[in-house]
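First the structure, then my questions, so here it is.
A single protein chain has been omitted from the complex, and every remaining protein chain is retained in its original position.
We just call them A, B, C and D in the order they show up, numbering each chain from 1.
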Amino acid sequence: MQNRLEKAIALAGAAHTPAAGVAPSGWAVLLRRMGRFWRSAMSNRGARVGMVLVTVLVLVAFFAPWIAPYPPDEMGAGMSLLTPEMAYPFGTDEFGRDIFSRVIWGARLTIQVGVIAVGISLTVGTLTGLVAGYAGGWTERILMRLVDVVFSFTETLIALAAVAVLGPSLSNAMIAVGIAAIPFYARVAYSVTLVERNRAYFDAAYVQGAGHLRLIFLHLLPNIIPPLIVVATLGVSSAVLAAAGLSFLGLGAQPPSPEWGAMLSAGRDYFNQAPWIMIYPGVAIMITVLAFNLLGDGIREALDPRQTV
Amino acid sequence: MSATKSIEAPNDEPATRPAPVLEVRDLCTEFRTKAGVGRAVDGVSFTLHEGEILAIVGESGSGKSVTSLSIMGLIPDPPGRIAGGSVTYGGRDLTRLDEKALQKLRGNEIAMIFQEPMTSLNPVLSIGRQMTEGIRQHTGMSEAEARKHAVEMMRRVSIPAPEKRLGEYPHQFSGGMLQRIMIAIAMSCSPRVLIADEPTTALDVTIQAQILELMRDLRATTGASIMLITHDMGVVAEMADRVVVMYAGRKVEEGRVEDIFARPRHPYTRGLLAALPVLGTAGEVGGTQLNEIPGVVPALTDLPNGCRFSDRCALSTDKCLAEDPPFADRVGAHSAACWHSDRLAPTMEATS
Amino acid sequence: MASFLAQRLFAALLTILVTTVAVSMLIHLVPGDPVQIMYAQSQGTTPEQLEEVRARLGLDQPLMVQYIQYMGRVLQGDLGRTIRGDQPVLELLLARLPNTLILATSALVIACAIGLVCGFVAAYRRGTWLDTLLMTSAILGVSMPHFWLGLILLFYFAVHLQWLPVAGSGAANLVLPAVTLGVTNAAIIARLTRSSMIDVFDQEFIRTAYAKGLPRALVLYRHALRAGLVPIVTMIGLQFTYMMGGAIVVENVFGWNGVGRMAIQAIFQRDYPLIQGFILMFAVVVVLVSVLMDLLYAWLDPRIRNR
Amino acid sequence: GDIIWARDGDIDSLDPHRATSTLSRQVWYQIYDSLLEFDDSGAPVPNLAKSWEIAQDGTLVTFVLNEGITCHDGTPFNADDVIWTAERALGEDNPSLTKSSWGDIGEVEKIDDLTVAFHLATPFGAFVPFMADQFTSMLCDSNAAADDFGTGSAIGTGPWKFASWTKGAEVVLEKNPDYVNYGRPIDNPGPPLADRLIMRTMPEAQTRMAGLRTGELQVIVPPIQEVKSLQDDPGVEVYVAQGTGQNMFLQFAVNRPPFDDKRARQAVSHAIDKDLAIKVVYGDIVERQYCPISKGVFGNDPEFCKQYDQDYDPEKAKALLAELGYGPDKPMEVTLATWTGDSRERMLQMLQNQLKKVNIVANIEVMDIGTLNARDTQENNKAEGPGYMDLMGWTWFDPDLLYLLWHSPGAYQGFQTPELDKILEDMRTTVDPDARKEIVHAAFKILLEEAGQVPIYTPGWSWLYAVSADAPGFKIGPFNRALFNAIDH
Partner (left out) sequence: MTAGTILSVRDLRKSFDVGGGLLRKSGTLQAVGGVSFDIGPGETLGLVGESGCGKSTVGKLIMKLHHPSDGAIFLRGVNIAGLSRRAMTPMWRKVQTIFQDPYSSLNPRMSAGAIVGEALTIHRIASGAEKTRRVAEIFEKVGLRADQMGRFPHEFSGGQRQRLSIARALIVEPELIVADEPVSALDVSIQASVINLLIRLQKEMGLSMLFISHDMSVVEHVSHRVAVMYLGRIVEIGSRRRIFGDPQHPYTRALLSAVPVADPAARRRERIVLKGDVPSPIDPPPGCHFQTRCPFAQDICRKVLPDLLPTGGGHKVACHVRMPDAVA
């Protein structure tokens, strides 16, 4: 099961080939290499579109206070349930809040959700998979079993526990989504580590007498990062969706936060009378998810050695 | 049969050579890559005669495989495409044939075996299925007949207990056996032309010897012409009647095998031969230096001006840097694409 | 074979064990106990009486004791009774399992039908507009939140066109939830199929098959599809379990009475025996599916079957 | 035909002693009768019992049953069934969850086949109305024979007979052809008109709406936001339950700052414009609530309560906060919680918005009801941390609820005073209505003045019914009792 899973995951999410690039020490190299990797990724149309969308999104998030005409939770900014018009391009909700402004501000939360959740799963998952793959033996067995255990929890269960222990909030939902996705990253990291560990350069470093830390962080880590980047990009989109799903179940963002999933969930009560309340945040989610998906897919394709055209 | 004769009498005059079976003229094959369009094969011409073993040698990346795939019409498009030239077989130009017609030829009249027997057979289909499907495709035999034929072929390539092994899968065979299976598949429709792309490179010397022996036998019994692609000068010397030397997508030298080895006319060929440690010739350890060819094979998208070998060639002159030497098809079979061919032959003879 | 299965099952049991322990601990971390919740919002009883009820349910015991007692009963095939409504857990789970299996299976069939075809075609026409179109639709498919797509389908097909019933658990009721779940998951299968098939198309044995003079259709079907199916089968197995456990939103939207929905209710009600039963069942299903996948895998790939 | 009633959740049990949820009670009401009923004004009236008599200062209550009532299994309903029910509810080994609400009952005595006497150790004012509640639904003693009573079988005397329950999906009831209506406030003296009554679980409100629109469903619990459009729809009739006994109020974590000081609580109450909030969120489908117990329940008197509550006065709120040291430079940070559903989180958003204007920054937390209940107790036991308050809701047909909530230790171990404890104890044992009313009002006064409980609105949950016009005859009795007896479909 394990191996197949890895293969499936690798095929679904990761590219196997390290990219090309230049610089002096391990990490600086990685950075420079990332540059190169980036440029080659950006030669892919899908990735470019994704990148542009992501950039726009980040800019919108950053400049939300300047772009948004109203504060996101200002009630009575307009009359309630106004249809989209010039002053309120996306209409207003039941409290007369400007949906356009809320969607703009929501970009911040969404990017936060994506980045933090992925940050958690990426860090923990990568370390787990890396250490398991590096150490082998019992460490490996125990770690990967634990990963399996986390894997059989549903996201909702983890979310509920996190929410219960820490209180319901968007940040706890992020943590939950992050934890729930750890197995995925751990497995990719693990399988890539196994591959890298069997490359001769690892043996070469080993017989130079390199210690554990040096082997793990200087030799293995930089080499397993590129495929993980791809997984992470795709992971951002799943995290956004997952967080929206949790908000839909009332386990995520708390009102009046303009998180898109929460807006959608609240908006469904007006599905018939004021569909715009649900449509715009929904479209925003779709575009975001699409953007990260395109980006991730693009990078993967670009890294794919077979894709020469 | 004359083919067998040519082994026994390798010094036959060119004039008595049998008729051509396959003729490649000015073949150009391109690949579009991120770095640009690269001509993996650039104006290569040669002829394969009946019952002959023609070796194509050259280092990795010189275009040997692409040449063979172009003949078979198996260049992946995209990114590749045949940009020019012709491949004439039985009066027809294979590069212009439609898919249907090509299918009739492939595996039937022109068969091919590949370098890596392990990856060249489908791991999830039984050996029997992989052997019979081609036979049935071309002969219209029933499954039972095809199986019988397959068993027969397996026996010919000395696979023990062939009936039993038909039901097994590639991973249950050793590399040498798989290569024999590949040959059995290729020979099962008695092709007139067998293209063998580095058939022994992945194998051990003892197994290689078996396979080479087998190919010679097959040629002797079926009279097939063999195009043998390799980078191993030893294999060339053992097997070939004639040799084409390729470098960076070009044919740089062509001639009878004895001529090539005795009097190479291209500095690249000479370099290759001199770089080879030859069994039984070593003196004290480190006593004799092997000949080095400096530099590396140029990238197809970044070829030097003039002669493609000029940047690695000891004889290189201004002319070499400026002008691409044409392939001088001289009288007799032996010719090369080098401005300095004339200066070479005697030097080599002097040292050998 | 037998020893392999035994080994697999042993490892699986261990995983299940750890999972149940972890879940039991986790769920007890959640504040609020079932007794308290039962009393919420209605005239209640004295705290002493609450204690009495807890004692009757064994909730006053230390966690470890509760857990060990629970496992002891589980080993005898008794999953206990729900705290709410005092019903046998096993019966409840088994009553709903078929619904969930039916939904997950139908969704999977839809997802596979769409995903495999699209992925295969896209791989075959790699780099063309068709590839771009199919893959863009695939990405659009995964970009849609389930509940959003579900509601839209519901209003269009059930309310607007009135082709299908809105909710319930009949055969016609299956269509919309299965399509919702199928479409969003088809995208993943399509993408995986594409990359897997591209992988296979570039394999040398495909070239060999062509070199034998086989017609294209035969090469694609017999040589490529079979060989490329292996990683896809794995993903399908994963998806199946995911659909079983994670389709709560879809079950909610379409009023489909599956285990996912029951699980979330159980969580909200802190119905420990039911939650534990669910986790146990889920873990067993995960294990069974993975064993099934192993067998399927072996069937598809002789290298695993007999080495 | 069938009446299909779609609700957002399932019942917990068919056994009235094993559950307390509104969703369950609504269904019990269809299957079982109680000895008494409530009339439209909320007063107890005869039902299974044609009369009752209180003697010995309220410690002896005697009921005389109607003749000729049959249980769903065909056996006659008599004093044995009443005693079986009571003993089951009060017994030691498996008591009813609401055992204490029965009062301190010493003995249930069979006088004759149709007469039963309840002996109480102490007088209990809420006893008689409780006999009209679903928690005292009369179960037939033939239930003793079934080992799946409550899950797979249920025998009562009500208008509908239990047919099947698929947990999570639906409860199917069939009409009881032998039904005679003695006390239910509806114009149908005999059996229900429809053949079957099916309660379906559909958690997603929009799906229920869709079902109503397509005619698949006859009765639904509509989303609050759709009430307006449904009211305008000629094909749909919207019913809003009155006098449900539900009340929604704010309560505070009073054992630590800032809400250990009554001025902080009062400031919150002054700061919020309850009427505006209600209007924005609910329009006219809920009512402003002034008293700690809801409209329609004994003792509720808006005029009395208004004297003691803190009406909307942001300036006064600011002044109070200033006394406590809060102001624009030092806003008070608090948590404002509630449980999910029924637009409560929208209510919180309104409150949050209003509180902000007096420099109270409220962070909203919406959780499931289980978590909220636990959380409230937790917060009351925490000595540190930001202020905490929540929008809570309880339902009961009697002010006795106040005892549960605010008599120490209290449901959440929150607000309590010795004085209030004393009053609530008195309230329990006083039977005389006028005297009891005085006591209830005394309790109101303390709760309101101290802002221990800040009433906001009523009703609070599951009080809306949207009924398809092709199924006329629906009615809601007091305390949110849905009557399907007269629906012709």
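Definition applied: contacts are C-beta pairs under 8 Å (C-beta built on N, C-alpha and C of every residue); 3 or more make two chains touch, one makes a residue touch a chain.
In this text the structure is predicted, and so the values were computed from the model without any measurement.
Residue B:Ala237 is the one among B:Cys28, B:Ala237 or B:Leu303 that touches the chain not shown.
When you scan B:Gln210, B:Ser316 or B:Ser335 for touch with the missing chain, the hit is B:Gln210.
Of the listed positions B:Leu272, B:Cys307 or B:Cys320, the one in contact with the omitted chain in the full complex is B:Leu272.
Summary of contacts with the chain left out: across A:Pro222, A:Gly235, A:Gly252 or A:Gly267, the touching residue is A:Pro222.
Within subunit A, the residues in touch with the undisplayed chain are 18, 20-26, 29-30, 33, 199-201, 203-211, 214, 218-219, 222-223. In the full complex, subunit B touches the omitted chain through residues 10, 59-60, 158, 174-177, 204-210, 212-213, 231-238, 240, 257-258, 261-262, 271-280, 282, 285-286, 289-294, 296-297.
By our rule, only the chains that are shown with their structure count from here on.
Think of each touching pair as a link: the shortest run of links from subunit B to subunit D has 2 of them. Chain geometry summary: the mean Cα position of subunit A and that of subunit D are 45 Å apart.
Separating the centre of subunit A from that of subunit C, both taken as means of CA atoms, is a distance of 22 Å.
Each chain gets a centre from the mean of its Cα atoms; for subunit B and subunit C, those two points are 53 Å apart. In subunit B, 78 are the positions where the chain touches two or more neighbouring chains simultaneously.
Each of the following residues of subunit D touches two or more other chains: 206, 368, 371. By the touch criterion given at the top, residues 127, 202-205, 207-216, 218, 222-223, 226-227, 300-303, 306-307 of subunit C touch subunit B in their complex. On the subunit C side of its complex with subunit A, the touching residues are 14-15, 18-19, 22-23, 26-27, 29-32, 127, 135, 139-140, 142-148, 151, 155, 188, 191-192, 195-196, 198-199, 202, 230-235, 238, 245-246, 248-249, 263-264, 267, 279, 282-283, 286, 290, 293-294, 297. Subunit B makes touch with subunit C in their complex at residues 69, 72, 74, 76, 78, 99, 103-108, 111-112, 114, 116, 119-126, 133-134, 137-138, 169, 171-172, 182, 185.
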